[in-house]
Every structure is written in C-alpha cells, then in structure tokens.
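One protein chain omitted, others in place.
Labels run A, B, C and D following the written order; every chain starts at residue 1.
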Amino acid sequence: MSEASKYLSQLQVGEGEQTFLDSNELIINMGPQHPATHGVLRVILKLDGEKVLGTECVIGYLHRGVEKIAENRTYTMFNPYVDRMDYVAAVSNGLGYCQAVERLLNIEAPPRANYIRVILTELNRISSHQLWLGTHALDIGAITPLFYTFRDREEILKIFEKYCGARLTTHAFRIGGCQYETYEGFERDVKSFCNFVAPKIEEYEELLTTNRIWVERTKGVGVLSAAGCKALGVTGPVLRASGVKWDIRKAQPYANYSEFDFEIPTRQSGDTYDRYMVRMAEMRQSLRIIRQAVERIPEGPIMAKVPKVIKPPPGEVYHSIEAPKGELGYFIVSDGSTQPYRLRVRPPSFVNLQALDLMVRGQLVADVIAVIGTLDIVLGEVDR
Amino acid sequence: MLTSITSYLHSNETPGAAGNMFWALLYILAIFLGLSIAVIAMNWLERKVLAHMQVRLGPMRVGPHGLLQPIADALKLLIKEDIMPAHADRLVFWMAPLITVLAAFTTFIVVPFGPTHAVTDMNIGILFMLGVSSLGVLGIVTAGWASNSHYPLIGSLRSSAQMVSYEVAMGLAVVSAVLMTSLHGTGVYGTGTTGSGTGTLSMIGIVKAQYDQQIWFAFKFFPLGLIAMFVFSVAMVAETNRAPFDLPEAESELTAGFHTEYSGFRWSLFFLAEYSAMIAVSSIAVTLWFGGWLRPFPNALTGATWDLLFSLFPGFSFLGLGALALLSAMRMPRHRMFKIQTIGLAGFGALLALIGLGLLVPPLRDRVQDIYWFVAKVAVFMYLYIWYRGTFPRYRFDQLMMVGWKILLPTALAALIATAVVGVF
Amino acid sequence: MVPITPIHYLILAAALFALGTIGVLTRRNVVIVLMSIELILNAVNLNLVAFSRLWGLNGQVFAIFVITDAAAEAAVGLGILIAFFRNRETVNMDEVDLLKW
Amino acid sequence: MQPVATTFFFYFLSALALLGAVFVITRRNAVHSALALIVTLLALAGIYLMLYAPFVAGVQIILYAGGIMVLFLFVIMLVNLERAEKEKQFNQQWLIALVAAGGLGLLFVRVFTESKTVSGLLQKPLAQLAESTNTQQVGIALYGNYMLAFEIASLLLLVAIVGAVVMAKKRI
Partner (left out) sequence: MADEEKPAVTPPPGNEQKPGGEKQAGSVEPIRPAEHGAPETARSQAKPGEGPRPAKPTGAVPGSWDAPMVARFKRQYGSGLEALTYLGQDYLIVDRSLIGNVLLLLRDREQFDYCVDVTAVHYPKREKQFEVIWILYSFARNERIRVKTIMAEGESLPSSVQIWPTCNWLEREVFDMFGITFEGHPELKRILLPEGWNGHPLRKDYGIIQQDQEWVQLNLGIESGQ
C-alpha cells in the first residue's frame, strides 16, 4: 500500500520542501490559453523560484459529453464521433470502436478489410507520432522539426484523403469492415510513401538525437519508472520507454496484427529522451508493418455480413487497441436495442496525463513543458 | 560655419575627436536611420531565411517576395491598441522599453564603421560598449516587474540572472582581445612586427592594431584568439536573449516572457532594441576579432590593382543583388494579378542596381568601402543568429547557468591567461 | 558665467552625501537604506575624482577601489537582507533588532 | 578632445544627480528608488567624463549601473515588498536626521567655500590629465603603487562572494 501511495498525486498547497526563499512560492496558472499546453489544458503550478513543488491539472474545457451522445445515437451513427476524440489519430479511434462493436456482435471483419485497417492505422500512428515530434520539439525550442514533420505528415493525409475523402477525422472504417474499397494505385501510394518517409525519419533523428541541447533537455527529465507506470496506468510509448515490453498488438493481438513480423521497441530509463527514442523506433516498426501488409494484401470482400440495423445482443464487452498514445479501450453495454446502453471510452491521454504531477515534481518550469509534450496528450481525448 | 563643415571632409579623425558637432549629429542621424533600416531588413531576412530552412516560403504576399512585409508589420504595430495591464506600474511600464532601446542605440556611438566613420572614438570605447549594452537588462527587468504579472516576472528574473552571468564570460573574452593589442610575442607566435606598443581600449585603436600586426585577432596566437572569439560569440547570443538562450522570452514556457503584457508600439520598441543589440554585439565581435572595417588581406594584397579590385566590391554586390531582383521579376508568373508585384520587384532591382552604379564612382567607392566590409562581416554574424534559431532547441535555466559559469567562464579565463603567457614569452 | 571649478564638484558631492545620510537615517526600508549607502559612496567617489583633477590620478584609483568596495558591500548587504527577510518576512529596518537568529 | 559646454553639462548633470538622489530617499516604492539611483549613477558617470576620468566613468556604468543595480532590482523582486509599501516609510527620528544631515552638508559647503586652507589648496592649478592615455595611467597606478591595495581588494571581493552565498542560501 505504501508503494502505491508513493504515486498518489494531489496538490498540497502550503507544504513542500523549500530551498531558496520561502517567500518566493509562486502559484502560476499555466493555461488554458498557453502556447505549450497543446490545447486547453490548465496546469496550476506551485513554484519555488523555477522549481516545481506541485501541479494540479484542471481539465474539461473541451468536454463534449461523447459518452452521453453515444447513448443517444445508434451504433452506426456514433461511429464518426469517435474520430473527434483523439483527432490526430482518428483512424485508431475508429478501429477500436468498430472492433468493439464487432466483438459485441460476434462477427469478424474479412481479411482484406483487416489488411486495409492495419495499413491505415499504422499510417495514422506514424502521422500521430510525427505531429507529436514536431510539437514536442517546438515546446523544447527547436522550431525546425515541426515543419519537417508537417511536410511529411501531409503525404499520409493525402493518402487518407484519396481513400476516404477526409484528411483528419477520417471515419475510415465501418462496423464489420471498411466502407470503401482501396482506390486505384493505393498500394503504389503507400509503398512510395514508405520509401519517402524512411529517410525523413533519419532526418528528424539527425536534427535531434545527437543534438547536445536536445539531449540535455530530455535526458533524465520526467523520469517514470516501470512500477510508476503500472501504478498510474500509464501505457503506450511512455510505458515502453520505462522498459516494459508491452504492446497490445503483441500481447492480445487484434485485427490481424499477429500475422506481421515486428518488434516492440523499448528503452530502459523512462525519461523524456527514451520516450522520444521509442517513438522514433515505433515509426520505423510501423513502416515495417505497412510494408508487409501492402505486400500481402489479399483480394476479397471488405465487409462482413452485418445486419442492416445493428442490434447487438444484450451484454457487455471491453475491447482495447494500442492507439498511438497508449491503450484505447471501449467498454460497451448493450441492452439489445440499436443504441448502446452505455459506452465508456478509456482514453489513454486522460490516464497518462495523471502522471504529470509525479513526473515534474522537483523539476524546473521548462521541464513541465517538456513532460506535457512527452506524454503526448490530445485534449480532445482527455476531455471527450 | 560652412568651412568647418567642409573642412572635416579632409580630416582623418572621427567627428567627435575633431569636435565637429555638425558632422557628429549627421553621423548620429545616419546611424539611427541605418540601424532602423537594418532592423527592418533583418526582420524580413530572418523570416525569409528561417522559412527556407524550414521548407516553407515565408512572407510572400505583401510586396514581391514579401519585401514590404516589415513595413506592413510596423504599420500594424503602430496602429494597434496600446494595452496597459491593470495595476501595472504605469511610469515604469512606460519607461522600460525606452531604457532598452536607448541602451541598444547608445552603444553605436563608438562603433567604428571605418577609420573615420564613427561618431566618436572614446579612450574607453570597448568598456563603454559593454557597459551601455549591459544597461539593456535594466529595461528588461523593469518591464517584467512593472507588468504586474507572473510570467513577465519570471522572465525578468531569468533574464537578469542570465545577462549578469554571461557578462562575466563576455568581459573576460574581450579582455583577452584587448590584451592582444599590446602583445606581440617573440616565440612561435611572434608576428615579428612592431605594434603601437601599448594596448588600447579604443575601438578604432583595436582595429588599427590588427592592421599593424597584420593579423585578425581571431587568428592571433592560434587557437587562443579563436577560443576567446568563440566564448564571446556564445556569450553574445545569451546577452541578446536569442535562441538557444532565449529563456527570458521562451514562448513555450512563459508565453512571451518579459514582454508578455506589451503590445503595439511598446512591443515594437523591444523588438527594435533586441535587433539593435544583436547588431551591436556583432559589431563588437567584428571589431575585436575580425578586423572591423579592414578589407580582406589589407597587408598582403596591396598595390593599386588590389585596391581597385576591393573597392569595386560594394558596387558590384549591389549590382548583383539588383540583378537577382530583376531575375526574380522576370521569373514571376505572367498574370495580371502579379503585375504590380513584378513591376515592384523590377523597380527594387533597378534601385539596387542604381545604388550599385553610384557606388562605383571613384570618390564614393573609396569612402564607402570600409562601411561595406564592416557591414558584410556583421551580416555574417546576423546570419549565424538566424541559423542558431533554426537549429537549436532551447536551454533550460540550470543548464544555461552551467554553460555560463562552468564552461564559458573557465574557458575564457584560461584563454586570457594563456594569451598573457604566450604574449609575454 | 562662472567657470566650473573643482569646488562646484565638491559642493555637489556634499549635497549628495547629505541626501544619502538623510536616507540612511530616516528610511525604514532596508533596501532603500542600502541604496542610500550607495549614494554616500558615490558622493565620496565624486570627491575623489574631483581631487584627482588637482592632484593627479591617485583619486581615480581610489574611486575604483571604492566602487569595488561598494560591490562587495551590496552583495553582502543584500545577502543579509535576504536572510533577514526569510526569517522575519519584513524588510523593515526597525525590526532588525537581534544580533543572531 | 576638450569637453564642450562644460557649464551647461555640469548644471544639467548635477540637477539630474540631485533629483535622482532626492527620489531615492523619498520614493515609497523600492523599484522607483532603484531607478532613480540609476539616473544618479549615470549622471555621475557623465560628470566623471567631464573630470577627465573616462575609465572611472566606464567602471561606474558597467559595475554600478549594469551590475550592482541589477542585483538590487533582482533582490527587490525576490522579496516581495508590497507590504513594505503600505507601511510607514520614515522612522521617528526623521526630524533629527534631517537637521543633522543638513547641518553636515552645510558644514562641508562652508569648509569648501570659506575655509582659507581648503580654498588655498583648491586654488592649485589643474593637473594636466591626458584623456587619451587615462586608462593606461590608471592601470599603471593600480598595478604599480597600489598593487597591495589591489590584491586586498580582490581578497575582499572573494570574502564578499563567500559571505553573500552563505547569507542568501539556506542550504549550501
């Protein structure tokens, strides 16, 4: 119990170790309008000079009541809404939702649909990581990587646009498979993208990995141990950077991830630099998966036999996937009607954000920015 | 009156030294105007260069290739609402930007653009420059304090600590350059020439010493001069609060640091001060280590032919720039939407070419040459500033202090001692 | 107009000295008292430099020593002030009434 | 170079210095006091220039205005003085202090202007100080006659650094 209480986070105003000047305790309100809080996060910082004594996150500025909306929409109608949660990884959200409902219906998407799903989801993972890298580097003060990553992310968005007409909130998948057959030249586009982006990833690394200032700013900053990660429920690259080789794609494979050959990149020290390295490696692994998938994509139907009106039998199901940010879970309770009786989203950003307080205690203000960046939160998902 | 004005034309002293008030005021005016234009040009150049480093185009809409963008910005800033936060200290809030601007501009009194092209030549020239440029921090600190807001306050606390710390390393690096004015050395490093014998703090004296010793101080006592120059060029970036040391205005942490609460014209004063300070410290670096106004190889490549060749540089650079602008004008899309832009660009090119032709006229080209070389060297440093900004992430405060106190200061001290030792023996 | 002689400078220095003394004796804010001390030191400096106009450079050298001294005084004085403020939450001169805390 | 318009600049700079000094001791807000002190210091630097002491003027600007006053401002911001501003600014002995200091000042002025000995001393012709070699001469004096004093000053600074660190830092 004491081990767990080590990771308890709450802002205790009025106490804390004091170092330089007692009188200099400063409460600073970072956000909700602040350039580095990635949206509308408000962090109340208690500072001793530049040292952070504690933080308190105030969230909910972007709360739209997604879970309440779900209870008033049919399963099909709710599908586009999930794209609006983690809007930089909309495809992953859609995949998780569609698979959860499929699981509730006890159907399985056909193989070709699964391949398309995997390709798009992994492309989306790369684009999400690219966006993260750009903004994270910008937070730390390197402005140039942002433009490089946005240039390359554009290619992914072009593929999405060609495939389903939307760039960001794609709504690419349907319950039971995919709505659209791949367009003419899809494989060629994806392959050429893989060849295009692989050297670009090297380029990002060239700019940052060995940059002394970058290393100094990220090494040893926001360290979260494996035990801390597990206790705080932190998943995704953050957990893997702490040395836990855990990825739902391997641990409990969904779609057809078990058919692909890829590795789970891990690092040991769990600091910001390691999380950066893990994400860079993940981009390469995603490319590897995409390459295999696009080679082996079979012919066949893209939709399973799904009734016109989706009425899952009564029951409840929890399904989770490995979103770019961590474990994204959908817990759906069905009462046998066309609308979910209760739909709960387990957002990775929300849970990961909880670790912020622990990660920044005793560090400097500049590190708060780095840690918010490295947690890779999307406020649309935190607040839902 | 008129004779005192015309007689100065043949003088070989600065107007300040000659006691010629008319020319001194004219010089001050010229420097003020030139600095304003330089800041405007720098604004445009920074945006363009940074944009091209970041695979984008930068300003393209206002004027051809965004040439009029800085003017549009200036207009926008002038007509913007001037906001003063509630409970701000009105007087100090009003004064702070003025202090920074004054400090940044006053330094240019002693900057030598040529052997006679300086407002005055002070005996304590470099000391004066360092001292006055260090007054800029007062403006920043008071700005942050007067805003009555947390972010600016943290910004100014950071900046006061940062600027005071880096001044030390900067000063030591400068001292080692000053030391070189009097040291010739006899061993491997000896230049074998006679200098003025005693050292000097005067900016003009320092450049003259480099001419007499036939070496830029950056390369004197290799590598000691380079080390001191390196220390200075790191410290000067920190002194001017530029990336990667832009902590006082780190936009991702402190929104805009000490000038968060400033808007419109007051903010633009800070902007002006920042860029003037950049130019000022670059001028110090150029004067101390890169031979100031001296053209390349002033001692080796002598003779009428070389003199003529080097004196043609200013004119031909302007001609080249004009040709570039004309070429871009020719490559503009032929569409009536771009008509005005094309004409504007061509006109700009023609103007540059005209200036270039003017600078080829013999009496002018000899007078302008020094200024040209000085500005060209400063421009290299300004480019470095932009380059840093495009490349480096920002330092954290403790790392910044560590770099200042644990790396730069010992390095500068060691270089200073080594310079003294090498110079004497 | 009277030409400016060293006497003028000395009178200016005397005025600055008197003002500094008033500040030290009357103000309750420690920071301002420290600044008044700087005023006094500056008055002394002015005297020294003015004398150097008559007797050569020695006055200027002394002025430099005084400035060094002022820097040391300011550093220690402000250090004491911070220590005092940390313990007593005030910068009031009248409350500096303990030799040790 | 000869100083130009000596009379005007002397009165102008003295007025500035005295005004600054008055503001230093009367302002309620310590930051205002500090800014006023900076004005005084810069005016004095100008006066030093007029007295053929450019090196002292330079040191005055770089050390006093640029260094010590930044330290003052830094400390004023660290110790939040909002409360101090609302308190009584002057202590009870202000009247006595005013009289005493005023008397002292008058005494000085009287000695400088009336005393035969002093005015006799001051009647001495002005020393020829070469402005262009001022720095060199100060340097030679510092490292010649005043070598010991210079070394002691450096020791004093070292002690001051250690003292300031010990005072200001709670945990070393």
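Simple rule for what comes next: a contact is a pair of C-beta atoms (placed from the backbone, for glycine too) under 8 Å apart; a residue touches a chain by one contact, two chains touch by 3 or more.
The structure presented is a predicted model; accordingly, all values stated were derived computationally and were not measured.
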Neighbouring displayed chains - absent chain, whole complex: A
Touching residue (missing chain; options A:Ile28, A:Leu41, A:Ile59 or A:Val238): A:Ile59
From A:Arg103, A:Arg151 or A:Lys219, residue that would touch the chain that is not displayed: A:Arg103
Sole contact to the chain not displayed, among A:Pro111, A:Gly220 or A:Gly233: A:Gly233
Candidates A:Asn72, A:Ser192 or A:Gln268 - the one touching the absent chain: A:Asn72
Residue ranges of chain A at the interface with the undisplayed chain: 1, 4-5, 7-10, 59-60, 63, 65, 67-69, 71-72, 103-104, 106, 230-234, 244, 246, 251-252, 313-318, 320, 327, 329, 331, 333-336, 341-342, 344, 346, 350-351, 353-354, 383-384
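Assume only the chains that are shown with their structure count from here on.
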Chain pair with the higher count of C-beta pairs in contact (C-D, A-B): C-D
Whole-Å gap separating chain A and chain B, where each centre is the average of the chain's CA atoms: 45
Centre distance in Å when chain C and chain D are each reduced to the mean of their C-alpha atoms: 6
Overlap residues in chain B, where contacts from two or more other chains coincide: 157
Junction residues of chain D, two or more chains touched: 55, 59, 67, 71, 76, 78-79, 134, 170
Touch list for chain A against partner chain B, complex: 26, 28-29, 34-36, 49-50, 137-144, 146-148, 151, 207-208, 211, 213-214, 216-217, 364-369
Complex contact set, residues of chain D against chain C: 6-7, 10, 14, 17-18, 21-22, 24-25, 27, 30, 33-34, 37, 40-41, 44, 47-48, 50-53, 55-56, 59-60, 63-64, 67-68, 71-72, 75-76, 78-79, 81, 83-84, 87-91, 93-94, 96-98, 100-102, 104-105, 108-109, 112-113, 119, 121-122, 124, 126-127, 129, 134, 137-138, 141-142, 145-146, 149-150, 153, 156-157, 159-161, 163-168, 170
Chain D contact footprint on chain C (complex, rising order): 1-23, 25-29, 31-32, 34-36, 38-39, 42, 45-46, 49-50, 52-58, 60-61, 63-65, 67-76, 78-83, 85-86, 90-94
